[in-house]
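Of the protein chains in this complex, one is absent; all others appear in place.
Up next is chain A:
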Amino acid sequence: MSALKHPEYPEAKLLQLESMIPCREAQASTLLSIFGKRQHFSFPALFIYGHTSSGKTYVVQILLKTLELPHVFVNCAECFTSKLLLEEMLRQLQCLFIKEEDHSFLSCDTFNDFIRFFKRAPLTPELQNQTIYVVSIYFRSSVMKRRTMSDRIAVFQYLRGCNKEKGESSYSPKHLRHLQKILSHDHPPEYSFDFYAYINILLGVFYPVCRDLKELQHLAALNFSKYCEPVVQGEGDRLWKNIESHLKKAMQTVYLREISSSQWERLQQDNGEPGQVKGLSAHAHVELPYYSKFLLIAAYLASYNPARTDKRFFVKHHGKIRKVNFQKKHEKTSNHLLGPKPFPLDRLLAILYSIVDSRIPPTANIFCQVSEMVACFEP
């Protein structure tokens, strides 16, 4: 018995739909009831939001494709100007309207033109009264009030996790058992479904940190061969013991993209100890010229020490230190918690002169190095 029901569409198709979108039956049936029949009016705009990889794009796309509703998909990240966006929408609409090959390119600069073209578009009779869906991903603004302009359009907008107070349909967060079900859905055929309980171990390690389905799928695919190793070698009783430490290593390396997936796979094949390969962040060593090094050290000292301690630290004969009974009444937060403080160039140079023993002439080179280092770290 299908959980999705709609008089407009045949039962078989709905069953097929249902098998393609596990754990999203409730959302799909809400969407179906909102779509209604083809000739009926629907909401002018629908705003779908949810976490990354909670199936927003997938479900809507599958739904529109399987039911063969006329729709247009645009990605607002690709169409970064309004002209690109409008022309892309028009192009896809043309493909919908005219089935022949001659798609004359329409140039469309303004929203006004778009609406004009849209209203004028020659419609095939079966499309005449249907709702046309425009789905835009990474939607930010600007399309919201389209309804008033032309009648046949229904717009879906959605973006990943939003803080706009205008949600209409939300995708409930994934629960553990949903993830288990979806992840074990595509188990490799040469092993049994029960053997793929591997997923439970994987989730046991990663679930507190990550609920992103895509990430988890990727990790599951990467580490499965390691999991199978004992079975292949003939000692099949140490599956969990074998994999757990391996997965924990994976969290520190692959999950953070410290080492790439291909490197990780190669490591597993060679039976190398994971973590041997130097990750990306291990390459923090940079060769610098002599004076640049001291400039950098001076800058570090200047930004993390308050100016009032300079005299005590850097001046040779600064006089007596008065003995003060330090009363630790209020513990100060360390400077390394608050982050670096800005400092003037004069102070930087003064600290530089005091930490370098030899005399440094203030040549153009020194100043050049200062500005070059700024340019180096500019994003």
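We take it that a contact is a pair of C-beta atoms (placed from the backbone, for glycine too) under 8 Å apart; a residue touches a chain by one contact, two chains touch by 3 or more; residues count from 1.
Note that in this section contacts and distances are computed from a predicted model.
Chemist: Which of the following names does UniProt give to the chain that is not shown: "Origin recognition complex subunit 4", "Ribosomal RNA-processing protein 43", "Light-independent protochlorophyllide reductase subunit B" or "Mitochondrial ribonuclease P catalytic subunit"?
Modeler: UniProt lists the chain left out of the view as "Origin recognition complex subunit 4".
Chemist: Which one, A:I62, A:C210, A:I297 or A:M373, makes contact with the chain that was left out?
Modeler: Once the missing chain is taken into account, the touching residue is A:C210.
Chemist: In the full complex, which of A:Y227, A:Y255 or A:F294 touches the chain missing from this view?
Modeler: A:Y255
Chemist: For the chain left off this view, which of A:L67, A:L84, A:I115 or A:A350 is in contact with it?
Modeler: From the options A:L67, A:L84, A:I115 or A:A350, the contact with the absent chain belongs to A:I115.
Chemist: So that we can see where the missing chain sits, which residues of chain A does it touch?
Modeler: Per the touch rule, chain A residues meeting the hidden chain are 5, 7, 33-34, 36-37, 39-44, 49-52, 54, 110-112, 115, 145, 147-149, 151, 160-165, 167-170, 172-176, 207-211, 251-252, 255-256, 258, 281, 333, 336-340, 377-379.
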